[in-house]
Structures are given as structure tokens and as C-alpha cells.
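All protein chains of the complex are present and in place, except for one that has been dropped.
Chain naming follows the written order as A and B, and within any one chain the residues start at number 1.
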Amino acid sequence: MDFGPYLILASLEGAVAASVLALTAVGLSLVFGVMRVVNVAHGEFFMLGAVLAWFVATSVGGHPALGFVAALLVAPVLVGGLAAVVDMTVLKRVAYDPERTIVATIGILYIIQQVTLMTYGPDARPVTPPFNTRLAIPWFEFVGGRPQVYWPWGLSTTSYKLFVIAAAAVTLTLVWLMMSRSKIGLLMRATQLDGEMAQVFGIPVERIYAMVFGIGCGLAALAAVLIVPIQQAHYLMGTDPLLLSFIVVIIGGLGSLPGTVIAALLIGMSDGIISVFYTPTLAKILSTLLVAFVLVFRPQGLFGTRERD
Amino acid sequence: MSSKNEFSKGRRNALKTLGLGAGAAATGTTLPLWARYAEAQSSAPIKVGFQAHKTGIGAAYGRWYERTTNAAAKVINDAGGINGRPLEIVLEDDGTDPKRGAEVVEKFATQHECDVAYGTLFSHVVIGSAPRAGELKLPYFVVSEGHHVASGMLNRYTLQPGITDVKSQVAAMAPFVSDNLGKKVTMIFPDFAFGHDHRDFFSAAIEAQGGEVVAKIAIPPTESSFTKYFPKIPRDTEVIYHVMVGPAVLTFVKELGEFFGPSRPEIFGFIDSLEAVDINSPGLEFLDGTFFWEGNPRYAQDNQSEYDKAYRAAVGVDDNGASVSDPTDISTYAHMFGCWETLHVIKAGMEASGYAGAGDRAKLIEAVEAMTDLPASNAHPQGAKVFNGKTHQVFGHQYITRVTDGKLKLAHTTSIEDTLYPDEVDYTTQAF
Partner (left out) sequence: MTELRKTMALHIGLLLLLLALNWLLPAYHHGNLSRIMVLASYAIGYNILFGYTGLLSLGHAMFFTAGMYGMALTMRHLGWTPAPAILAGLLSGLLLSLVVGFLALRTSGVAFMIVTLMFAQAVFLTVLYFGEYTRGDEGFVIQQAERIFLGIDLSDPNNRYLAALLAFSLCLLFTLWLVRHPFGKTIIAIRENEDRTRMLGYNVFRHKLTAVVISGTISALAGAMYGLLFGYAGATFASVQYSIFPLLWVLLGGAGTILGPFVGTLFMFYLIDLSSEFTTAYMLVAGIVLVALTLFAPHGLMGELRRRLFRWLP
């Protein structure tokens, strides 16, 4: 394939990856920002979203779109509710101590994975997309000095992939509105700035924490429901989103929502685009090292102010 | 130092004997002690340690390996067991991890006191575990299709008598591909050892046929989206050769279809790319008319043998390769026959060597090494095979099927000669 069309294709693929990543990472960033804890089980809540989407979609009959819409509504809410319960029964009781939270969430990671394996099984199962039309994309070339439109072999995307990008954009806007314009967002930001002070001012910090944890994990689940018609639900699918969201959150600057979104775009797109130039595994090595070096020379992240420990 | 060693051995033997006595007592028998011991020797079960991928990345295969193993054990026991003793499967999960795999092999040898270990699929688990099996002198029968056994990397205690290896599978495909599909091949494979074996063995084999590999696209492991790699496929490609493993295989094949749209080249794939996946999943319509290698045809064919019929029924697989109890539960039919056949080889080897206990392990290995022709039968439902005692590797027919009306229809069966290659090792020269 020629260079131009290839770059377009890689960018489109990168954009889909970036959208899903942005949603997942914003969930992690919210938890990180407000509660100052690392949720190692974040990827497992992502996986639960995908698995629940499969359960919901297969139990709803009729047109595939019905099942998908039902999954879109039900799975994130269920996962968010479960996460809130985990917060109240475990995280609250370890007093959100950073190290103990890491171990506790590793334990939760094992539990969720194993329970999924025992109930859902080891297969990768697909959810039918509500619509999925292949859209060929035209490109131009110069024939005798004049540009001429043609349809390159293989240059295409699908309507569903475009929908994923749009849906992620809408959701992220809603999250931003919630954080910046609503009362609950105000309470969250107050808690983020100073938990103790917020408590003194009568903010129900414990309830805010449970809610933040629920919303954060619910966003991961939503991202998973969006991706599951493209990739399948599998009980080990949570590891990659976890690692990538981690990176995105740090690169974006701790707890900064716009930073997180921009970092997700950078990471998602660069993964696609670097693969144009290098052999795939070498591209992965380079993009991994790139992330490391960004942090080494800008530890507060690209868009963060100084990190507060 | 040596005296200490002696002491430790004595101590351990004493503990073993104690353990045996305790075990016999636990069975509730009221015989006197000496009789109990004799009794235990004659009718105690033969223990086969089954290293199973119950969790981890291999779990989808592991579940079907387990079902096949249990079915084979039942058939063997219903027919009177081995040397008059019942066969007992001792299952341990290896988590599809080479470190845990090695620990499990130790557990079979020293804790469960199994007669043999068996059943491993993933190559890294085989290679991680085999050194321990060799040191513990525990016969280790793998069902992995890796080239590790025949390459000479392992040891005299490791054998692969129930499934052919990737080198012979791949080499046997090249004539069919170049004669029927095209000469210019683009290979897409996972960027780790299993994929590299495909790359190297197939490149050599297709060049011998006058074809050429025009591009080699290695996909990094853990990748979950693939479209961005497909533009590397050269425009003059006549045949796509694909093989992929792991939970993202369906995404891979679907995105391949979306990439080509209406103008696809010929496509030849290893069924690994769609093992345990329904060939009629949405998005796979473009596969119609493409070809697959299958170790054993998933769909019951027109020329289905009575052996395949009996095997299918015993494991509980319907004519479409799915579980009889759940038509959406697709089996790993192209690989799991290896478990069935390997257990039958173990049985035949134990009977030929008059195997009575752990002391006869070397005799068992020699008996298996002495095997050559394994005719198609209820013990070998996938077809006739030839075992090479020197390389510890079995050779057999390979099947090429074509997607026709939503089913995989047999298009070509290779001869066993097509799959042979020169020996790379002679394990029989190694001491026990």
C-alpha cells in the first residue's frame, strides 16, 4: 500500500484505539485524582463490562442492535455498582493506604478473573455489532501531474468503528460537564483538593469516594461494551487496558482530565502510526521506550503540574 | 558428602513406604499389612499425571483436552484398563506457565507418584517442564505439535507420539498451496517462536516448490487489533498464509476480511486462527471458498471413518465439531485427538513392556520407541501414523479443508511421506 493511504488507515485504527483508551483511562484518572489510590483491578472491571455485555446481548433476542443497546445501558451500571460495593467493603477498610490498596486490588483482580473463568469460561465470545458496513475510502494520486481520485486496495473502515469514536467523544464531553458544571462534580473536586477539609465542610467524603470508584470503573466497563463488537470478550482481556490506562494517566498528568484525553490520543495514535514505519514488535519496543523517556524527562507528565505525593 | 546422600535416599524411601501404607489403610481394607502391599501392587491404578491448561492463555484448549482425556480414559477403563489395572488421571493445572508447569511435573513424580506425565499443549510449558521430567526420570508424553521434541532440544524421557509437529505440517502444505492457490505468498504469523517456526519451515518449503514468500508480517504477541498491519501486504500477493493464536484470533480474521472487502486474494490459514471459534460467526462470511489446514477435520466428512464416528461420540462432539450439549461450544477438534491417541499409545507401550511400576519406566520408553506403524483404528481415529523412535515424534496425514456453505469440507489429504523430513536427533543413543 502507498504511504498516504497507509497513514490514513493507521490513523483511523489509532483513533478507535485512542477513543476506547481515553474512556478507560479517564475512569482510572478519576479514581486516581480524587482518591489518590492505584486501582490495579481497573482492567478487570473493563473485562467485566465486556463479559456482561455478552451476557446481556445474548439474552436479549431480536435485532442485534437491541441487545447492544441493552448492554450499553446495563453493563456499566452493574459494574459501577459492584465497584462501589468493593470500595465500601475493602478499600474503605484499608483506609485508602496506597500500598495496601495495591495489594487488595491485586487480590480483587484474581477474584474477578477466576470467577469469570468459572462462570463465563475461557472462550473469546463475540457480540454482534448493531451495524457494521464496510466503508471504502478514496485517495488521490498524481497521474501525469494531475491529481486523480482512486480507491486504494484495502483502505477502509467500518461504520461501527466510526460510531465508537463518536460515542467516546460524547461520553467524554458528558464526564467533563459533570465534573465542571454539576454539584456532584463540585463535591468531587473539593474532595480531590483536600479530603479532610471537605469532610470538615460536611461533604460526605465516604459516599463521594464510593461514587467516584463506581463511576471510574463504570467508564471502563462502558469502554469495553463499545469495543466488544470489534474485539471479543475474554477473561484475560483486562491486562492491556490496565497497563495502557496507567501510562496514559501518568503521561497526561495525575488527575487532569483534559491531559488524560490528550495523552490517550497521543498513545493510541502513535501506536498505530509508529507501526507504519517499523516492524511491529520493534514499533512496540520503541513506543514503550518513548513513554518511559517522556516520564524520565518530564516526571509530572506532559500536561500536569508538579506531582503531589 | 556421599554418605549424606545415601542417608537422604534412605530417609525418603522410608517416607514413601509410610505414605503407601497410609494410603492403603485409608482405603479401608482389612487385609494384613503384607497382603495389602501385594494387593496394592497388582490392582492399584496406573496413574497418569495430566498437566492441564485449566487457567491462563491456554484455557480454551485445556478444557477440550480435559474432556478428550476423560473420554479416552473411560474407554480404556471400560475395556479393562491397562495390564488389568485401572487407569487414573491425576489432573494438575499448570496455569499455561512454564514455571508452574515444571513444578507440576515435580508434583506428579514425587508427590502423586504418577507412572507418567502427559498432556501438555503450549510449547513454552513443554520446554520449561521437560528438563525436570528428564531429571526425575518420569516419562513425559506431550501433545503439543511443537517441533521441540524432534529438534533434539529435549531428552529421552520426552515423547510426542499422538500429534504431528509443526515442521511436518507446514512442509506438507507447500505443494498444495503452490499448485492450487498461487506462487507469491504473504505470511502473517505471531511474532514468537511458534510463528517463527511457521515462517522458517514454510518459506523453505514453498521455495522448494518454485514459489516465494513476498512478505513476512509478524504480529506482536498480546496485540488486539490488526488492521494497521495489513497494508504491509504487497499488492501482487496471490495467497495469504495466516496463522494466529490466542484470544484475539476472531478479531484477526474479521479484520482481515474487512481490510480486503470484495477483492481478496486466495487465503490459506491454519485452523489455529479459528480453533474453538464458530466458522459462521458474524463477519467471517468472506472466508467462503478459502482453505484451512486441519489436524483433524472439525466437521464430519462424507468419507468419515467409523473410528472418527466412535471417537466423536465418546468425547461428546456433534457433526459440526461442537459440544453435543451446547452447539455454541466449539471444540478444538484439530488438536485434541492428540490426547486420545497419546493415551492409547501409553496403554500400548505399557502392555508391550509389561509395565508394572515406576521401575519399568525405561522399559516403557523403549517399547514406545520400538513402535513404527500405527494403523487407523479406534485408538488412532485421526488416521494412520508412523512413529519415529529416534526422534520421538509421530508423523501422519494432514487435512486441507475448504469453507463451503458454512462448513469445512475436505479438499485434500496429504500422504504421510509428504510430511517427513530428515532426523535431527537420535534420542535412543542417550542413556536413561
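By definition in this document, a residue touches a chain if its C-beta (ideal position, glycine included) is under 8 Å from a C-beta of that chain, and two chains touch if they have at least 3 such contacts.
Being a predicted model, the structure only gives us computed values, none of them experimental.
Participant: So which of A:Leu66, A:Val85, A:Ile111 or A:Ala136 would be touching the chain we can't see?
Facilitator: Answering carefully, the residue with contact to the hidden chain is A:Ile111.
Participant: Which one touches the absent chain: B:Tyr65, B:Tyr140, B:Phe176 or B:Phe194?
Facilitator: In the full complex, the listed residue that touches the missing chain is B:Phe194.
Participant: Just name the one of A:Leu7, A:Val38 or A:Leu162 that touches the chain not displayed here.
Facilitator: A:Val38
Participant: For the chain that's not shown, point to the residue among A:Ala84, A:Met179, A:Ala198 or A:Ile247 touching it.
Facilitator: Only one of A:Ala84, A:Met179, A:Ala198 or A:Ile247 touches the chain omitted from view, namely A:Ile247.
Participant: In the full complex, which bits of chain A touch the chain not displayed? Write them out.
Facilitator: The list for chain A reads 38, 90, 93-94, 97, 99-104, 106-111, 113-115, 117-118, 239, 243, 246-247, 250, 254, 281-282, 284-285, 288-289, 291-293, 295-297, 299-301, 307, 309.
Participant: Using the touch rule from the top, list residues of chain B that touch the missing partner.
Facilitator: 4-5, 7-8, 11-12, 15-16, 54-55, 91-93, 97-99, 102-103, 106-107, 109-111, 123-124, 127-128, 130-132, 134-135, 146, 148, 153-155, 191-194, 196, 220-221
Assume only the chains that are shown with their structure count from here on.
Participant: Mind checking the centre-to-centre distance between chain A and chain B? Centres are C-alpha means, answer in whole Å.
Facilitator: Chain centroid spacing, chain A to chain B, equals 37 Å.
Participant: Inside the complex, what are the residues of chain A that reach chain B?
Facilitator: 1, 5-6, 9-10, 13-14, 16-17, 114, 117, 121-124, 126, 128-129, 132, 134, 136, 153-154, 156, 158, 230-232, 234-237, 239-240, 272, 275-276, 279-281, 283-284
Participant: Using the touch definition up top, name the residues of chain B that touch chain A in the complex.
Facilitator: Residues of chain B touching chain A: 55-57, 59-60, 62-63, 191, 217-220, 222-225, 227-233, 235, 247-251, 258-261, 263, 276-277, 281-283, 329.
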